[in-house]
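Certain chains of the assembly are absent from this excerpt, and the rest are unmoved.
Chain naming follows the written order as A and B, and within any one chain the residues start at number 1.
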């Protein structure tokens, strides 16, 4: 029981947060005069409905990650997904939201902890008075803003579970989870969406190809590197390492997960307007067609490369298209969306192969390929395909806008990359030093379900556990 | 008494059962197995990495019979399972010393049938 101590940390954190905030003056904001009640109501409905769709993406991630890994680790992965959302909900409320959107400096917000800062939402624009002024443009109540942003934060956090599947200590994962939801992610969010230095430069990332997906993806990369590959994943053959397949145990669940993610993405992208404006139709259409093109792209390239259309790659391809269009969904045409999605579908397959065969980094579900690589592509694609006619954000390179926007996008990509790798390595090495990051060899062989949670996912089913 | 153990292709089970019925062999036990023999495996791939599957799905049948049934049983299995292609399987015959029917406690030839 001694190694359970880190738990104390979490409890303390919760208790502290709770009591501190209880002291803070909470209460509902009496609506200031001059608010268009009908618009507020409609926007709130829209924000909540889309937030709920995004929340449901947690189920999608859980299933994709479970299905693409082995049966003996299924409970563990599900617990991770459940708990990162749970601790994230609290951490983001306590500090994350303040860091991301409250008044502070170029680097991070420094006020508004526990959602208790001054705020007269749903008053918006010039009528807004409060500390969360980076979101003053949205005319919805503060808690709608919090909830909507929380589910985005949770998305970034949960991505990492995938690349670290099958070998990470549960308690260490919890610790990591608090830090990303409460700090690493909100800081990037502040830079780009919260009025920070990248926002000032004019970076365009509509729904978070970089803010959400790249952040998750790069942290997933550092996690996978620090952990090392699963036992038996690479086989040293003289000087040469060869990669071995460790097939996922439940492709139907994974496929359902992808459908759920696709479904939830209609909250992710169109919801990012945070208002019920007609643009949401365009955004929904680009989102959908990019996903379709991504699936087609990945299917075709896997067919060419492996001789057969690979189901797990095609499923990744749909997600790749979705990640790719996330930054530009409001700024590009449908045709451009097809191209962006299709290219993302190609990228994801090549990236999976590159990470696995060349770099020998073991990412069981392709989290890095999908979220980091396609997130980068999506962010850059805005600089290439943006059109003034959509969203009014100026033209990209291919539509006569020159290299300027592309350069800004590239800067954002690189800064976030550097920030995430730095934070990720520091974080994971610290956790490794303090409480250990990886389970023992024996536990890994037996499976984390039995060793970390004392139970089996499929009791009664006869399953070969030779790997 | 003998115990006959046969490995056959899974999809041949019905045919073998049919053939055994015709040979008046009605009792048997069947298990799932993975087999590795002359038959080469096939290649799966998962996320771009090849998997050489050389443990193929087979069925293992176990049939206890009296001496006079040994030959008919073997013939029935061969008839039901043979396709002429590699992978058809094998039949093993082992000596069986005792046999007890749990329900009645009967022993020997009586119990086998």
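Keep this in mind: contacts are C-beta pairs under 8 Å (C-beta built on N, C-alpha and C of every residue); 3 or more make two chains touch, one makes a residue touch a chain.
Computed from a predicted model, the values in this text were never measured in an experiment.
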Report summary line: Expressed with the labels used here, the whole assembly is A x3, B x3
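We take it that only the chains that are shown with their structure count from here on.
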Query raised in the report: How big is the gap, in whole Å, between where the Cα atoms of subunit A centre and where those of subunit B centre?
Result: 52
Query raised in the report: Along subunit A, where are the residues that touch subunit B in the complex?
Result: 243-248, 302, 305-306, 308, 310, 312-313, 349, 352-353, 356-357, 366, 462, 464
Report summary line: Interface with subunit A, subunit B side, in the complex: residues 32, 34, 44-51
